[in-house]
Structures are given as C-alpha cells and as structure tokens.
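The structure follows.
A protein chain is absent from this complex, but the other protein chains hold their places.
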Amino acid sequence: MRRLLPHPLITLALTVVWLLLVNSADSGQIVLGLLLGWAIPLFTLRFWPDTPRIHRPLALLRFIVRVLGDIVTANLTVARLILGRPERLRPVFVSVPLALKSDLAISLLANTLCLTPGTVSSRLSLDRQYLLVHTLDTADPDELAATIKARYEAPLQEIFERC
Amino acid sequence: MLNIAVPLAFALVAAAFALSFWRLLIGPSTPDRILALDTLYINAIALLVLLGIHLSSALYFEAALLIALMGFVGTVALCKYLLRGDIIE
Partner (left out) sequence: MLDILLSLLILAGAAFAFIGSLGLARLPDFYTRLHGPTKATTLGVGSLLVASAVYFSTRGEGISLHEVLVTLFLFITAPASAHLLSKAALHLQLRSLAPLPEAPETLPDPAAHSPRLLAGEGDD
C-alpha cells in the first residue's frame, strides 16, 4: 500500500487541480485525474522523502478559515497605511523564536506571515531557531512576536507535530 | 451597472501599471526593479481577467494562468541570481 500509493494527500490534491484545470467534472476526467494523481507522486518520489502527517484535520480547517479572515483585515490595514502618511510608519525587524521543527510547518508559518498581519518573513536562521520578520508599522515588537506565536505557530504545531 | 464598473476598473489597473513602471524606471536598487516586474505580472493577470469579463470570453484564462506560472519562475530565478550569483548550480 505504501509503495503503491506513497502520498494519498498529494494524489487527492492533484486530482482536484486537474479537474479545476479542465473545468469539468465528467467521469472520464475524474478517472484521468486520479490516474495522473497516482502516477505523478510515484515518479517524483525522490523529491518527497517524508510524508507530511496531519494530526488534526478539523484544526487545519479552522486555521485556514482564520487565515482567510485575517488576510482581508490585514489587507485593509496595509491599504490604510499606504494611503496614510509614509513618515508615520514604524517599520522594524523582529526575530521570532521558533518552536516548530518540521520543514513543512516552518514554510507554512512563513507563508502565513507574509499574507497576514502586515509582516513579511525575511530570513530563517541557519540553525532554524529564529525567523526574521519585517513589519510595516509596529509599536511593540515583543508583543508582535507573542501574537505570532500564539495565533499562528501554536495551531500549526498542534496540526503537524503533536502525536 | 457592470458597464460602468468594468471601465472604471480598467482605469484603476492601468494606473497601477503606470505606477509600477515608474518604480521599474527609477529603481534605485535591483531588488526594487525585480519587485516592480513582479507587480507588473500580477497586474497583467488582473488586466486579462478584466478583459475576459468585458468580452464575456473564457479564452483569456489560460493566458492568465501561464503568466502566473512564468512570472513566479522569473522572480525566483532573478532572486536566486542576486543571492548566489548563479541560477542553476
């Protein structure tokens, strides 16, 4: 089973992407999509050495909904800052200590931070202990780091790393 | 309603193009110019989607998808070049 279907999640994702790409849900397209979703992970196996594990699918869903909501509010904030006076901005680099260990969780955290609260993740330290984050307008850097850890890092850790 | 909103949106996206071109011209640094190119390709996707709605044609979707793919690859290649001085190691 593991040799034949190494990544069920990628198979599912590829099938959905194929159906979206051809923009139809005919039974023939579903079969073709499943075939592609089965064959592509099999042939690219050496690029995906470890399977990501999702421990709490419901928590993942809740996290996605929260991030989508945050994207809208963060965009309104950034739009207001851009339209306001540029001299008033208080940009600052914040170093966020990471508790996450896996590659996937760290990449997801970095991506989420780029999309949400007025921040862009800039650099991951070589030992993967700190993520450097640039923010557009922050009064208190320590508070921002605490918010990031509580609001985004804790759910990710719960989803991907707790057994 | 739609025949007022779409031309207005065209005007806004065209203005966005002009602003990004301005940044592309004055720089001042290379990452600034790469960022301007990145913004230009996202704006081009917006323009194509608008054109698709305006002409009621789904043909422009593939072009938008291709621009999204190629633009991302281009940005990543340029950044790699700045970081390492080489694209393919």
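Things to note:
Each chain gets a letter, A and B, in the order it is written, and its residues are counted from 1.
Convention: contacts are C-beta pairs under 8 Å (C-beta built on N, C-alpha and C of every residue); 3 or more make two chains touch, one makes a residue touch a chain.
Source: prediction; values computed, not measured.
Residues of chain A in touch with the missing chain: 17, 20-21, 23-24, 46-50, 71-72, 74-75, 78-79, 81-83, 86, 89, 91-93, 95, 103-104, 106-107, 110-115, 118, 120-126, 128, 132, 134, 136. Considering the complete assembly, chain B touches the hidden chain via residues 1-2, 4-6, 8-10, 12-13, 15-17, 19-20, 22-23, 29-32, 34-36, 38-39, 42-43, 45-46, 49-50, 52-53, 56, 58, 61, 64-65, 68-69, 72, 75-76, 79-80, 82-84, 89.
The definition used in the following text is that only the chains that are shown with their structure count from here on.
Centroids built from CA atoms put chain B at 23 Å from chain A.
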